[in-house]
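Take this structure first; my questions come after.
Removed from the display is one protein chain of the complex; every other protein chain stays in position.
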Amino acid sequence: MSTIMDGLSLGAIYALIALGYTMVYGIAKMLNFAHGDIIMVGAYAILTSLQLTGNPYLAVVVSIVVCTASGVIIERLAYKPLRGASPLAVLITAIGVSFFLQAVAQLIYGSKSQSISLPDFGKVAIGDVKINVSTILTLVIGGVIMTALTLFVKKTRTGRAMQAVSEDKGAALLMGVNVNRIIMVTFAIGSMLAAFASLFYLMQIPSITPTLGSMPGIKAFTAAVIGGIGSIPGAMLGGVLLGLIEKICLSIPKIAPYTTSIEFSLLIVILLVKPIGLLGKKIREKV
Amino acid sequence: MSRYIANVKKQFKFKHITTWLLVAIALVILIILSNAGALDRSTTGLLSKIAYSIILATSLNLVVGFLGELSLGHAGFACLGAYIGTFAASYLRESIDSKLVVIILAMLIGGLVAAVFGLIIGLPALRLKGDYLAIVTLAFGEIVRNIFKNLPMFGGAMGYASKTYNQKELFIIAFVAVIIVLILMQNLIRSKHGRAITAIRDNEIAARAMGINVTFYKLFVFVIAAFFAGIAGVLYGHFTTPILYTKFDYNFSIEILVMVVLGGMGSINGSIISATLITIINFELQAKLSGDLAAVRTLVYAIILILIVVFNNAPALKPIKERFSLNHLKAKRNAKKAAVIHDDAAEWNRIETKVKMDTVLTPDLPHNEAVTPDKPDKPAKEDKENG
Partner (left out) sequence: MKKTAAKILSVMLVLTLVAACFTACGGKTTNDPSPNGDTDKGTIFIGGTGPLTGDASSYGISVKNGAELAVKEINEAGGLNGITFTFDMKDDKATAEDASTGYNALMDAGMQISIGSVTSGSCAAFGDLAASDNLFFITPSASAANVIEKGSNAFRVCFGDPDQGVLAAQELTKNYKNIGCIYDTSDPYSSGIYDAFKAEMDKLGASFILQSFDAENKKDFSTQAEALKGCDVVFTPFYYTEAGLVAKALVAKGSSAVVYGCDGLDGIADQIEGVDVKVMYITPFDANSTKENVSKFVASYKETYGVVPDQFAADGYDAIYAIFEAMKAANIDDADIDCDALCDAVVKAITDPSFKLEGVTGTMTWDASGACTKIPQIVELGQ
């Protein structure tokens, strides 16, 4: 039972990161490999502002602003010139950005892991299992963000423009949609989600290193693909599923060393059985 | 038989062998230098590294550049080759005296085992495309190294304590391997099989309609690429000890991919040059930047990577790039008055749409891919190769 709760809280973090991946992939049709490193940027932003002001709430605001700004700047400088180029070129640029962010973080903060203490929300007891409030908060906020995102994409003008861009860039352009602006907004939202992810990540794992984002980034990306990349509920499902599986595997000493293998094998199996992921949109095969 | 030889003679063109011939000449020069004592240890070590990097880059180019499928798990094949090949070598050494024979057999064994796994990972490639295949290959690479980490017979986390080969001799063996790989690969590419592979890349459906066995060729490319990567892995295993699973993470796969992309997808020569250059740059930066400056290396590397890829691929920069390209300069020299083609990104037929001329005529719904529509006087190119 406790393992399941741990899995849920880890899964909630994966889900939040996966949401960012899925947003960007769904609309800009590119794998933003640097998404994990934006989380790292957010974590350092929280750390620095906490050290300077001591106010955790201000730190969260600063982190959201920094993440959103860096997401937009990266999009403008590195990805926008490549619009229309081959997906592989964009992917490699994203990898370059990821290396870049890690190197800059190491030059500024050093490679030593820095510890941080965020306010503890305490625990609640359900039956005889104690649950961290932050776990519940992560799940609830994850759910809220997911619903809000779905509503945003479905109901608002910008959201519908996003759908249009995702469907057909050319047609959207002809219909008067500012494609560049929409993609920028997508990146801004994705990076804002990364700021939330870094906050919840730090609540559970209070240690910051320049490479903090890479492994959760890959795991979350796996989660996004399992859930069906481009699908918002799919990212939530994939994230929670992956978190649960990881924790269940780790709780059994005999198979714990093989956890990574099991997670990735699961990905391969799911993709082979259902190549679009669990909740992915059906793409018709060309005949 | 004589007709066959005559046929070969007729078809023989010097330019077909320039690549490996030049590598061979370079090798001869290096051997002479080495015997004259003009090569120091760093250089001989570097040469072995260059050799296995070239094999890795060219073999990945087969998958990415020629077959057109993105693979992020190439390090996994090298990992298999390194562990299995050197493991086999340690047993072979007991019964065979000649070190050379042992390493050759080890390369074959390592390559074959990697090829078997290439077949296994090639199977999903039949069902998946693009980013999905990329993530599956990435997952494969991580699984392979995770499993080797947990096998006590390969030393577990301590790494497998392989026996290294004398570095002064290893680079010669490695470059001979490079030459053999290049000959095999270039003959493959120029054969009808090579044309079938590039046909699949350009248009899978058209290729299928032409009667090309797509299933066979896709698996074939994965197996061949894995075989070569396995050989590179065995060379790596004889270059350094212990073999640590941490080396073969996805960063390594990406490093190989970067070599392929910077050299130009679908260009063997390009892969050779970029593999050589990147290995040298990495090496030079490591040897020169020590201490705190070492963190700058990653930074410089990342910036160069972004700038080169953006410059090579950005649609907006295309006119500038073309103006300064070699072909353009050559055209300027040869033709007195070359026609200037204006490249207008906003021209009506450049706007991306998914309505394809040929799909309009089929009863099927349009596909989710953005393509440039056909224009009567100018056949459209679907896949742009970028270098």
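Should a chain be cited, it is by its letter among A and B, assigned in written order, with residues numbered from 1 in that chain.
Assume contacts are C-beta pairs under 8 Å (C-beta built on N, C-alpha and C of every residue); 3 or more make two chains touch, one makes a residue touch a chain.
Nothing here was measured: the structure is a model prediction, and the numbers come from that model.
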Checklist outcome for this item: Only one of B:7, B:42 or B:98 touches the unshown chain, namely B:42
Checklist entry - Per the definition of touch given earlier, which of B:29, B:100 or B:116 contacts the omitted chain? => result B:29
Item to check | Among B:92, B:184, B:199 or B:280, residue touching the chain not depicted | outcome: B:280
Checklist entry - Which parts of chain A are in contact with the chain that was left out? => result 2-3, 6, 9-10, 106, 110-113, 115, 117, 130, 132, 204-207, 209, 211-212, 215-216, 246-247, 250-251, 253, 256-257, 259-260
Item to check | Residues of chain B (touch criterion as defined above) contacting the omitted chain | outcome: 15, 18-19, 22-23, 25-26, 29-30, 33, 38-47, 49-50, 142, 146, 149-150, 156-159, 161, 164, 167, 236, 239-247, 269-270, 272-273, 276-277, 280, 283-284, 286-292, 294-295, 297-298, 326-327, 330
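Just so it is clear, only the chains that are shown with their structure count from here on.
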Checklist entry - Taking each chain's centre as the mean of its CA atoms, how far is chain A from chain B in angstrom? => result 31
Next on the checklist: Can you tell me which positions in chain B touch chain A when the two form their complex?
Outcome noted: 64, 70, 124, 127-128, 130-132, 134-136, 138-140, 142-143, 146-147, 149-150, 205, 250, 254, 257-258, 261, 265, 295-296, 298-299, 301-303, 305-306, 309-310, 312-317, 345, 351-354, 362, 364-365, 367-368, 370, 383-384, 386
Checklist entry - Contact residues on chain A for chain B in the complex? => result 25, 31, 78, 81-89, 91-93, 95-97, 99-100, 102-104, 106-107, 111, 168-171, 173-174, 218, 221-222, 225, 229, 257-258, 260-261, 264-265, 267-268, 271-272, 275, 283-284, 286-287
